[in-house]
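For this depiction, one protein chain was excluded, whereas all remaining protein chains were kept in their positions.
The chains carry the letters A and B, assigned in the order they are written, with residues numbered from 1 in each.
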Amino acid sequence: MSDPIKLTVDGREVTAPGGQLLIKAAEEHGTYIPRFCWHPRMKPVGMCRMCLVEVEGPRGKVLVTSCTTPVAEGMVVHTKSDVVKKAQEGVLEFLLVNHPLDCPVCDKGGECPLQDQTLSHGPGESRFVEEKRHFEKPIAISELVMLDRERCILCARCTRFSDEISGDPLIEFIDRGNHTQINTFPDEPFASYFSGNTVQICPVGALTATPYRFRARPWDLEAVESTCPQCSVGCRVSVQASQNQVLRLIGVDVDATNQGWLCDKGRFAFEHLRAPARLSTPLVRGADGELHEAGWGEALDLIASRIGAVIAERGPAAVAGLGGARSTNEEAYAFGKLLRGVLGTGNLDASLGDDPGAALLAGVPHRATIDDLERAKTILVWGPDLKEELPVLHLRVRRAATALGADVVVVHPRATGLDRDAAHVVRYRPGEGAATLQRLAAGEGDLAAVRAALDTGPVVAIVGRTGLAESADLADAVAAFALTLADAKVMPVARRGNVLGAIDMGVHPHLLPGRVAASDAAARAALAAAWGCAVAVPGRDTSGILSGMADGSIAAVLLLGCDPVADHPDRKAAAAAFDKAPFLVSLDLFLNESNRTADVVLPVDTFTEVEGTMTNLEGRVQKSNRIVPGVGASRPVVEILEDLAARLGGSIGAGAAAIAKEIALVAPAYAAVSWEALDWGRGRDGIVVAEGPFTHTPERRATDPSVGALTLHLGRVLYDGGTMITAGPSLARLAPEPAAHLHPDDASRLGFAAGDRVTVTGNAGSAAMAVAIDPTLARGTVYLPFNLGASIGNGLEVKVEK
Amino acid sequence: MTWPDTTLARARDIIARYPEPRSAVMPLLYVAMRHDGRLTDEGMRQVAALTGMTAVQVESVASFYSMYKRHVGSHVVSVCTSISCHLLGGRDVLAAVSDATGVPAGETSADGSVTIESVECIGACGGAPAVQVDYELIEGVTPDKGAELCRWLMTAHPEVVHGDDLQTRFGGRRSFPAGPPDPVGAMGPYPAFGPLGTTGGEA
Partner (left out) sequence: MTDRILTVRMEAHPTDSHTMARYEATGGYAALRKALAMKPEDIVAEVKASNLRGRGGAGFPTGVKWGFLAPTRPRYLVINADESEPGTFKDRQLLERDPHQLLEGIIISSFAIDAHHAFVFVRGEYPRSARRLQQAVEEARAAGYLGRGILGTGFDLDVTVHLGAGAYICGEETAALNSLEGRRGEPRIKPPFPAVAGLYAKPTIVNNVETIANIPWIVMNGGAAYNAIGPEGSRGTRLLSLSGHVANPGNYEIVMGMSWRDLIFGIGGGIPNGKALKCWIPGGASAPWFTPDLLDTPVTLDDIAKNGSMAGSGAVVVMDETTNVVAAAWSIVRFFSHESCGQCTPCREGTTWLQRILERILAGQGRPSDVDLLLDVCDNISPGLRWPPAQTTICPLGPSAVSPITSIMKHFRDEVVAMIPGAVTAGV
C-alpha cells in the first residue's frame, strides 16, 4: 500500500491508503458494502458479485466489484445509486433462485448474511417458479464438518482457505456452471487440522460443524472474548455459550496472533468441559485403597494435616509442586506462592522436561513476536513440526512464505507441514543435531546455500524441541547460532498453553515471579517483604523432583493440572516416581495416569469458568474470561489454594483479581499488565511483557552422543492421547494409531514392509506396532509419535524387530 | 504408481513440455482416460501424484471440462445442437440416433459400446448438422445416416474410427474442402493426438 489518496464515496470525500480495496476503504469510513465472497484475510475473487458499486470513468459510470477494485486518487464511487441497488438486488435474487431457504432448520439462521441481506436488500417473493437444484442433503466431508450443497452459494471462501491459508486443498469446486458444487475427492475426506475455519467463514449454513450442529440458535448464545489455552500460540477466541454450556468457539481476528483462524483442536476441544468423566467432586482415598467422594472441608483438612506432618517431620524440602502450564497466570502465581512462601519449598516446576528449557523460554534476548513474521525475509524453523504442535503459528509462517515472500528454512528429521512452502529443507538424524548445526553454521557442502539464505535479514528463528528423544541442549545451541545472524530475532517455542506464563509466575526452581533469578538473595528478600513470609531458596526441577519421589526424599507432591506420567518424555522414570506413592494431591479436571494413585483429587474450574490471564510464546499476556460455571462442586484453583494456605497458617491472596494486582506489583516484567487494560481497546490484543530482568545467554553446548544404526525421533501429533483430546467425542476419534515410521531404505535393509507388526524397543521398554513407510524421514531414524499409547522411553537408541 | 513404465515415460515427456508440472494436468487426464478407457478415481490420483496436486484438485479441473468422462462407452457419439445445426435439423439427428440405439442423450448403451450426447458447436457449422465419433468429425449428417452410423458402431464394434472414412460413409456436405485424408484413427472416447498416445490404427 502506498501514500494516502482522496476519493469520493457517495458524495463524501474520504482518504484511504492508495491501493487499498474499495470495499475496505468504504467500510473504514462507515459505508458497508454487502458482500459474500470477499474475506479480508484472503485474496479477492470477485465471484459473488454482491459488492457491485458504480465508479465514474471516462465513458460514464461503470459497475465494478468493490472487493477487487483498488482505490485511486480522485475516484468517484456510488454505493447506493439506483443502478447499484438494482444490481445488488438482482444478485441476491439469483442467489436465492437455488437456495432452499431452510433458515428455520439451518444452524446459520439468525446470523446469516444471506438471510439478513434478503431482508434488507432483496425483493419480496420469488419470481423463480421452476424446480430448484437438488443435492443429497448434508453429507459428512470429514469427522468434523458437514456439507449441504443446496445451501452453498459458491463463494469459494472454503476452497480459498484450504488452498491459500492452510495449504491442504482437500475441498474444491467440482463440475461447472450451474452444476458447480463443493466436494471432496471420493475416499479423501476433508481431514485438515484447520477445517473448522471453513465453517466459521462459510457465509451461509452450507458448512456446519458436527460438534455444534443443531445445538443452539445464534440468538440464544452469549459470548465472551477469551484466549485459547490449548497451545502457547494463544489464539483469540469468542467463547459462545447457552444455558451454562459452552457450545462453540469462534476465532477473533487480531493482527497479533491468529488473524481470525483457529486450529480444530483449539476450536473443538471445549467438548471436554462437559465430558462425563470430568471430576465434579473432591475425591479422597479411603482405607480400602479406593478414591471416594468427599466434602471440600474434609479433603482440604486432610491435605493440610498430611503436608503439615511431612514438613514437621522432614522439612519443607520434602514437599514439591509440579504443573501450572495449563493454568492461568493467577493460578500459577498462587501455586508458586503457596509452595515457596507458605510451604517454604523451592521444589517446583511448570515445565515437564519436554520443552527447550525455562531459561531459554523466559530469558532469550531479542525475542520475536508472531507479527515479526510479517516483515521477516528469512525464517528458520528448527523445532517441532509447527503444524502438529502450534498450528496457528504454522499458518502465520506459511503466510509469510506464500503471501509475503519470506524464505523459510526448515530443519527437521522428517517432512513437516511447512516443507512444501519452504525454500530450503534440511534433514538430519536425531543424535546428529549438533553436527548438523556445526555444518550449517559453517555453510559446509550442501548447506552452503542454506547458510547464505540466513544472511538475508530480518531473520526470525523459531527454535524448540524437534522431538523428545533429543536433548534440549540442541535448541539452546540453535538459538545461540540464530542470535549471531544479522538482524535476527528468536522465538523459543514450547507447546503447553501457559508454560511461559507459569515460568514467569515463578513456578520454576530458579525463577521468582517476573523473570527474576531465585538465587538472588536480595530479590528473595524483596519478595518476602511483599508476601509477608519467607521465600524459599531454589530447589529441585522436574527431574529432580521425580528422582526425589523415586528415592523417597520427596514425600508430598502437589500436582496442578499436570500429568507427568503421560507427558514427561521419560515416561518410565515418571511412572517409577509415582509408583513410590508419596502423599499426592492433584488439582485437575480428570483422573489421569499420574493422579490415579493420588491421596486427594480436587476438581477445579478451568478455561471458560475462571477469569485470568495467560502468557503466550511471545510473552504476550492476554485475558481469559468466564462465561459458564464449573461442574458440580468444582472450584477455582486460587480459592482452593487460599483455603489450603489458610489451613497451613498462610495466605496467597483473596481471589484472582487481587492476585492479578499483586502480580503487577511484584513481577517486574508484568508491571504494565492489568485486567482493565486487557479488557479494553488495543489492550485486547494483549500486552507483550518486556524482556528481562533475567536474561539467558544461550551457549553452544550441544554435543552428539554416539548412537547406533537407528535413532528415535519422538515427535508429537496434534491429536494425541492427551486428556483434552480423548475426553471430547469429536476429537478423540481423530488420533492416529501408533506406528513405527521407517525410511524405505531402512525398511528394506531390515526386511520390513508397510503394515508389518514389529516390536520397537527403546531405553524404557518395548511396544508392538505396525510399520509405516516414510520416504521423507532422515535415513537411520525411527519416527514414533509421542503419547499415542505406545511408550518405549525417550532414549535415542532404538531397535526394531519382527 | 499403477501405470506401466511406457505410460509413465510418456507422462514425464508431457510434463517436460510445460514450464510447470501442473500445466500438464489436462493432457495427463487424457492419458489417464486412455489407460482406463474412461476417467477413474485411480487415474486422477495418478495424475495428482505426477503433477503435485491433490486428487480433488485434479477432479476439480477434470470435472470442469466436458470431455473427461467418468461414465462413457467405447465410443462417444456427439451430436451438435447449437444454433447452425439447430437450424438445419441437428435435433432430428439426435432423435434419430437415440431411436436407433435406444440410448437417450447423455447415456450409454447397455452393452457399453456407445455413449450418445448432445453437444454444443463443434466448429462444423458450414456442414451442419454435424456429428463426431470420438471427436472425429462427420459433416452433413442426415437423421438416417446418423442412425446408420450408430447401428454400425454397435454391431461392428470398430476398435478404431477414421474421420475421413466416417465422412465418406455417413456424411454429406462439408464446411470447407478437407484436403488430403488424415491417416490417424481414434481409439476411444477421447481425442486422437499423437503426443498423448491416444491415436490408433493409422491407415
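To be clear about the criterion, a contact is a pair of C-beta atoms (placed from the backbone, for glycine too) under 8 Å apart; a residue touches a chain by one contact, two chains touch by 3 or more.
Keep in mind it's a predicted model, so treat the numbers as computed, not measured.
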Quick one: say which of B:Arg22, B:Arg70 or B:Arg151 touches the chain that got left out.
-> B:Arg22
Residue of B:Val77, B:Leu137 or B:Val160 touching the missing chain in the full complex = B:Leu137
Sole residue of A:Lys24, A:Arg49, A:Lys108 or A:His510 that reaches the chain not shown, by the stated touch rule | A:Arg49
Positions on chain A contacted by the hidden chain, ascending = 44-50, 52, 62-63, 65, 68, 83, 86-87, 89-91, 93-95, 97-98, 127-130, 153-154, 173, 175-180
Identify the residues of chain B touching the omitted chain, counting contacts across the whole complex.
-> 17-20, 22-27, 29-30, 51, 53, 60-61, 64-68, 78, 81-84, 86-88, 119-128, 132, 135-137, 163, 173, 175-180, 182, 184, 186, 191-196, 199
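Note that in this section only the chains that are shown with their structure count from here on.
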Once you find the CA centre of chain A and the CA centre of chain B, what distance in Å lies between them?
-> 52
Taking the complex as given, what residues does chain A use to touch chain B?
-> 168-176, 183-188
Contact footprint of chain A on chain B as seen in their complex = 41, 44, 53-57, 59-60, 63-66
